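Every protein chain of the complex appears in place save one, which is left out.
Chain nomenclature is as follows: A, B and C, assigned in order of appearance, with residue numbering initiated at 1 for each chain independently.
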Amino acid sequence: MDDLKKKKKNKKKKTSCKESGMLYQKLFKSEWNQKQEFNKRPSKIGRRSLSRSISQSSTDSYSSAASYTDSSDDETSPRDKQQKNSKGNGDFCIKNIKQADFGRREIEIAEQEMPALMALRKRAQGEKPLAGAKVVGCTHITAQTAVLMETLSALGAQCRWAACNIYSTQNEVAAALAEGGFSVFAWKGESEDDFWWCIDRCVNVEGWQPNMRINCIMLSKAGKLCVPAMNVNDSVTKQKFDNLYCCRESILDGLKRTTDVMFGGKQVVVCGYGEVGKGCCAALKAMGSIVYVTEIDPICALQACMDGFRLVKLNEVIRQVDIVITCTGNKNVVVREYLDRMKNGCIVCNMGHSNTEIDVASLRTPELTWERVRSQVDHVIWPDGKRVVLLAEGRLLNLSCSTVPTFVLSITATTQALALIELYNAPEGRYKQDVYLLPKKMDEYVASLHLPTFDAHLTELTDEQAKYLGLNKNGPFKPNYYR
Amino acid sequence: MDDLKKKKKNKKKKTSCKESGMLYQKLFKSEWNQKQEFNKRPSKIGRRSLSRSISQSSTDSYSSAASYTDSSDDETSPRDKQQKNSKGNGDFCIKNIKQADFGRREIEIAEQEMPALMALRKRAQGEKPLAGAKVVGCTHITAQTAVLMETLSALGAQCRWAACNIYSTQNEVAAALAEGGFSVFAWKGESEDDFWWCIDRCVNVEGWQPNMRINCIMLSKAGKLCVPAMNVNDSVTKQKFDNLYCCRESILDGLKRTTDVMFGGKQVVVCGYGEVGKGCCAALKAMGSIVYVTEIDPICALQACMDGFRLVKLNEVIRQVDIVITCTGNKNVVVREYLDRMKNGCIVCNMGHSNTEIDVASLRTPELTWERVRSQVDHVIWPDGKRVVLLAEGRLLNLSCSTVPTFVLSITATTQALALIELYNAPEGRYKQDVYLLPKKMDEYVASLHLPTFDAHLTELTDEQAKYLGLNKNGPFKPNYYR
Amino acid sequence: MDDLKKKKKNKKKKTSCKESGMLYQKLFKSEWNQKQEFNKRPSKIGRRSLSRSISQSSTDSYSSAASYTDSSDDETSPRDKQQKNSKGNGDFCIKNIKQADFGRREIEIAEQEMPALMALRKRAQGEKPLAGAKVVGCTHITAQTAVLMETLSALGAQCRWAACNIYSTQNEVAAALAEGGFSVFAWKGESEDDFWWCIDRCVNVEGWQPNMRINCIMLSKAGKLCVPAMNVNDSVTKQKFDNLYCCRESILDGLKRTTDVMFGGKQVVVCGYGEVGKGCCAALKAMGSIVYVTEIDPICALQACMDGFRLVKLNEVIRQVDIVITCTGNKNVVVREYLDRMKNGCIVCNMGHSNTEIDVASLRTPELTWERVRSQVDHVIWPDGKRVVLLAEGRLLNLSCSTVPTFVLSITATTQALALIELYNAPEGRYKQDVYLLPKKMDEYVASLHLPTFDAHLTELTDEQAKYLGLNKNGPFKPNYYR
Partner (left out) sequence: MDDLKKKKKNKKKKTSCKESGMLYQKLFKSEWNQKQEFNKRPSKIGRRSLSRSISQSSTDSYSSAASYTDSSDDETSPRDKQQKNSKGNGDFCIKNIKQADFGRREIEIAEQEMPALMALRKRAQGEKPLAGAKVVGCTHITAQTAVLMETLSALGAQCRWAACNIYSTQNEVAAALAEGGFSVFAWKGESEDDFWWCIDRCVNVEGWQPNMRINCIMLSKAGKLCVPAMNVNDSVTKQKFDNLYCCRESILDGLKRTTDVMFGGKQVVVCGYGEVGKGCCAALKAMGSIVYVTEIDPICALQACMDGFRLVKLNEVIRQVDIVITCTGNKNVVVREYLDRMKNGCIVCNMGHSNTEIDVASLRTPELTWERVRSQVDHVIWPDGKRVVLLAEGRLLNLSCSTVPTFVLSITATTQALALIELYNAPEGRYKQDVYLLPKKMDEYVASLHLPTFDAHLTELTDEQAKYLGLNKNGPFKPNYYR
C-alpha cells in the first residue's frame, strides 16, 4: 500500500505521456468537482490524497439485472482471502471463485447478444493478431466485458483487469473469468482503498509489462502506461449509438422507472441540442410531449428550429415546464434561481456528460427539505410546500436509472477490440504515445459486423461504380469528418 | 360463510338484472378460461365452487411503487382481529389501523395528481348531489381510489368498499380510509375465501341497502345489486386514455423494465390494430422499430396500411420478428405452432384484453424448460437451445410490468364519479336496471376538468357560431358515436 | 326553359322528402352564404331566382391534370349543337363527341387505379344486382366517375348524369361516356343557366322515372327524387380517407403549390382538431413545424394535448404564427380583428367544410389592397405595407390547390356503388325516403376491396375465435359507432 502511494506520487511528477483529448481534460475537471461528494461517503481509511482521483464513473453504476451474488456471503474482505481456481492459479482477487458456474452461464447469454465479437473470433481463427499483446483494462466488470476479454484472449492477447467502479462488478462473472485463467481484481462494494489496491495489483506485476490498455485514465495515473491509445468514444458508430440512439430510448426509460410520469401533453425543456439532446427531443416529441430547446451554438439552434422545437432561453419557460432535462456537457445550466421558479412537481434530471449541469449543491440549504421517495428520486420541498423532483441527485439519468442495451455495449466492445488490433499491428511510427481517432475504415467494419443482427443486407459497389466515385470497394466510404 | 355460499347459490338463480354490455360478457368468459390457472394456486380452503368466479383482475396487480406495509407485521388474519378507529368505529376489516397516518400522506400526494376530482369537490361545495346515495365499490384499493371515495363522500354519498384483487390493496391506504370512517374490507394477500368474505361483508349489512355501485361484476354476483349502471369503460375519454394514449407509453415501459431491449431496428409484429394496437405501433415506430400488423377487420387493416405498417398474416413474419405483441381481445392468437417457429430470443407479450391471447398452456409440455430469469420474465427453452422470452406469463404486460399513470386513473375516477351523479339525479325512468353509456356531455365535462393540467385554453363558441352549427354553447359538441 | 322555371317553382312547394342529415343542412346553409359570390360572376341571363341554389361545389374545381380539350374548339354552345354517337343515339349533351377516343384512354388509365370497382364487376359477373335500377347522378364528371358509371351499368343499372360543377367536367370523358351510350349532360364552362338546364334534361325525361340517385341535393331540388339515400359521407372508410388521410397529404401539397413555403420551423395554428385538423397537425408536425391548436370541444382538446400540441385561443398566438389553417366547419373563425393582428407574410387558408371559416368579406374594404400574385394566391396589403397571403379566397384549399388522389376517389365511388346495391336490394320497408348510414358490413367490404392495392393480407378468424368473440367470421367486426 505504501508502495502504491509512493509510486503514485512519483508517477505524477514524471507523467510524460500526453493525454491530449478534450474529453480527457473534461473528465479530469469533473473529477475535481466530485471530490466533495466522494468525501462524504464513509471511508474506512479516509485517504484524502487519493479521493480526488476517483472519477464519477467509479461510483455510478448501471442498474443492471439482478446479480446472483449470494447475500448471505461471508463478510471477509476478498483481499484477506486466499483463493485458487481449479487449475491452481491464484493470480486474481475476487469475491468467491465458487460462483464461477453461475458466471459462465451469464457470459454465455451475453455471447448470444454480442454477435460481432463472436464473429471476430471466428474470422480470426487460426490467426492471432494480438499474439504477444499484454492488455490491462479498467472497466465495469460484467458479462459483456467478459465476452470482450475472452475475445481478446482468443486473438492472442494476455489480459489483466480491474474494475472502474466500486459497485458495478458482477461477482459471479469475475469468478468465471478467474476460473478461466484471467487475472481479475474486482468485487462489488470495494472501498476506495480497495479500488486503488486492485488497480495496483492489476498493473504492477513482476515481469509483465503491459503494452496495451483499455479505458485507462485510472491506469495511466497509476503507472507506466505510456502506450498509444485510441479514442473510441469519438468514433462515429459508438457516438451515434451511445448518444443519439441510446439516449432516445433511455430518456423515456429513466423517467418512467423513476417517476411513472405520463409523457403525453407534458411540457419539457431540453437544455442542449447535441446528439444527446436530439435523441431526447425526438423521443419525447414522439410520445406527445411539447418540447422546448435551449442552445448556445447557432448551428445546433437552427437544427432545433427546423426539427420543430421552439428555441428559448431557460428563463422564458422555466415557470411552465413539467420536466427539465440537461444535455449540455456544461456546468451550472440549472441553477438555484431556476429551481426556485419551477412549478410544483417539476421533474429535473441530467442526461449530459457530467454531474455538474444541475447545481445540486445549491439545494442543500436549511430552508429546503429533502425527502427520498424512491431509489434515485428525491423530493426537494420548498417552505411553501412546492416540490421539485430531482432524479439521481443530478448524476447521469441514463446510467443511474435505466439500462444500457447489450447491443450498445457490443458496439463499444467491438470497437475497443478492433482499436487494439489496429494499434498492435500498425507499422512502427504510425502511432506515438498519444490518443488517436479510430480510422474510418475500422469504424465502418464495426458497423458491418452488427448489420446481421438486423438481417440487413448491404449493397456492394460494382467495379464501375467504385471507379466513378473514386472509392475502394471495401471502403472507407466517407471522409473522416463525416458523421 | 355458509351463509354466503347459500346466498350466492340463490342469487344465481334469481339474478334478474341484465348485464348486457359486450364487455361484461367477455369478462365472464375469460373468467372461465382462467379457472384452471387459479386452481393451481395454493388455496387454504379449496372451495372450487367459488374459484371459477374469481376474475383475472383479482390476481393481477399494478406493479406500483413500494408499499409502506411493515413486512414484520404479525401474521394474524385481519378477519380474526378486532380493530376500531380513533372514533370507536369498527365497521371495517383491514390489515392494521395503525398505518393510517402513512396512508393519509399517500392520499395527499395522490390528491395533487387528481385535480379534476378536487375541482369537483370545490364546485359542488354546499351542494350534495349524492346525498342519500349508498355506494358499494369493488376496485383496487389504492391512494387514487381513496381520493375517489372521499370525493363521493364530500358530495354526500355513503360508501362501502371491497378489493377487486387479492394482491393490490395498499394496506396503509385502507387504514387511512377506515380511520376516516369508511367501511373498507380489504388487505394485501387475501385468500380466495377472504376475497368473497370481504365482498359479502361489504354488501350485505343490516339496514343498509346500496343503491349505487362501481365496477361491480363481483358485487352483482354476490347479491341484490340490481341497480342501473354506467359503462364507463366505453366513454370516449376513458377509452382513448386507457387504450391509445396509455398503451403508447406502457408498451415501451413494460418491455424495457422486463427485458432492457433496444427498440431501434427491431422487427415487431403487433396483432390487432384497435386503439391498443394503434398505440403500440405508433410508439414502436417512433422508437425506430420496424412494425408489422395483423388484423381481421378490413377497416382497421386499411388504417394500418395508411399509417405505414405492412399488413401480414402472422405466419408470414413469425420466423423473422424479434418481438410479438398481442392486442386483439381474442383467444389463441399466438399458438404453439407459432411459438415453435419463433427465432431464438424472440420476446412474446400481451397488451390485449385478457390472458387468453397467447396459448401459454401449450408451452407447459415436458420437452420445454421454463426458466424464470426475472420477476415477470420467463425463458422457455426448446430442446435445441432456442429461448423464447415470455413476459408476465401472457397476462397483461401493461398491468403487470409497467405502471398506469395517475393521470389516467384520474380520468377513470372522475368519469365514475360523474356517472354516479348522473344516475342518481336523473329523472325517474331515464335509466332502468341496465348498463348505459355515459352521456356525451358528461364525457366532455370530464375532459374539460383535465385541461387545466396542460394549461390548455378552450375556445368558446360565439352565439352566432353556436346558432350556425345548431349546437348548445356548452355542448355536447359531437354526436354520441363520435370517437 | 320556361318549362324548367315553372317546374322548379312547383317542386319547391311540394318537396316532401326529408333531407334530414346534419351534413345536408349545413350544405344548404353554406349555399346561401355563397350567393353573393356567385352573383358577381358574369351571367349571360342573370336569373337571380336560381343563383341562390348553386352550391359552392359547383364553382370550385379540382386542379386536375391537363385536360385534352382542344382549345381551338368552336365556340358554339353544346346546347345549340345536334350530335349523335356512332350508334345514332343523341340523348346527351356534351362538348364534342369526336373526343371520345381520348376520353376512353383516360378511363382506361383510371380503371387501373380503381381496382375495387373492377373487382366488383368481376365478382358480380353473370348477376345483375342493379337490374332495373334507374340511377341519376350529379357529380364531377371525370374519368373516375366514368369508371363508377360503367360499373353501375355492368351491374345492370341505367344511368343518366349531370355535372355538379360548371368547371370540372373533362369534356373528352363526357364524350367517351356518350359514345358508350350514357345520357350525359355536361361540359366544361357551363353557365348558370346551362347548369340547371343540364340537370333538368338529366332528370326529367319522358317515360324514365329514376329510382336511385347519387350526390343529389341539386337533383332533389330539381324534382321528384323522393327516394331513399345513403349518407356515404359518414361511412368510416370514406371519412377517414377523405378527412384524416387525405388532408394529411393535401395540406402540405396545397401550401407548397401555392406558396412554396418551407415548413421546417414555421409556427402554425390549426383551428379545429377533428379528423381534418388531426391530419393537418400530424403532417405539419412531421415536417418540423411548431403547431398550436384551437378547439371548442374538450374531448378533442384533450386529444390535441396528448398528441403534443399546445391548446390555445387564437388571440394568444395570432401575432406570432406564420400560417393559420381553419378546419372547424364553423363560420367566422378568422375574423378581421385577427387578420389585422397577423404578422407580415402570414399565410391564411381553409381546409374546413365550407368557405365561411375565414371572414374574407371583411377584407374587402377600401384601405386594403388586393394583389393577385398567382392563381389562387392573393396578397392582401395593409396601409403600413403588411401583407397577408390569402389562399383560394378562403375556399377549400384541398379542393382548389391540390389534387385528390385517385385512391380516395376509388373508395368514395366503391362506397357509392355498394350503397346503391344495398338500397336497391334491401327487403321492402328497411329503408324509407330518408338518408341512411351505410351498414357497417358494407363499409368493411369497401375496405377489404382496397387491401390488395397494398398487398395487405387479412387474417381470418378461426371458428373457435369467432365463437369466443361472438362474431360472424365475415363481419361486421365492430359496433356501428366504431370509428
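Miscellaneous remarks
What we mean here is this: a residue touches a chain if its C-beta (ideal position, glycine included) is under 8 Å from a C-beta of that chain, and two chains touch if they have at least 3 such contacts.
The shown structure was predicted, so the numbers you read here are calculated from the model rather than taken from an experiment.
Of the chains on view, those touched by the hidden chain across the whole complex are A, B, C.
Contact with the chain that does not appear here is found for just one residue of C:W382, C:F454 or C:Y482, C:F454. When the whole complex is considered, the residue among C:T76, C:Q112, C:N315 or C:T369 that touches the unshown chain is C:Q112. Residue-wise, the contact with the chain that is not shown comes from C:G265, picked out of C:G103, C:G265 or C:P476.
Contact with the undisplayed chain is limited, among A:T294, A:Q376, A:T403 or A:Q416, to A:T294. Interface note for the absent chain: among B:A178, B:I290, B:L314 or B:V389, the touching residue is B:I290. Where chain C meets the omitted chain, the residues involved are 65-66, 112-113, 245-246, 248-249, 252-253, 256-257, 260-265, 267, 283, 286-288, 320, 344-345, 373-374, 402-403, 405-408, 453-456.
Along chain A, the points of touch with the absent chain fall at residues 22, 25, 29, 236-237, 240-241, 245, 294-306, 310-314, 316, 329-333, 356, 443-445, 447-448, 450-451, 454, 456-462, 464-465, 468-470, 475, 477-478, 480-483.
One chain is missing from the display, and on chain B it is touched by residues 264-265, 285, 287-290, 305-310.
The criterion applied here is as follows: only the chains that are shown with their structure count from here on.
Any chain that touches chain B and also touches chain C is listed here: A.
Farthest chain from chain B (centres taken as the mean of C-alpha atoms): C.
One simple way to say how far apart two chains are is to compare their mean CA positions; for chain A and chain C this gives 59 Å.
Shared interface positions of chain C, i.e. residues touching 2 or more other chains, are given as 305-306, 310.
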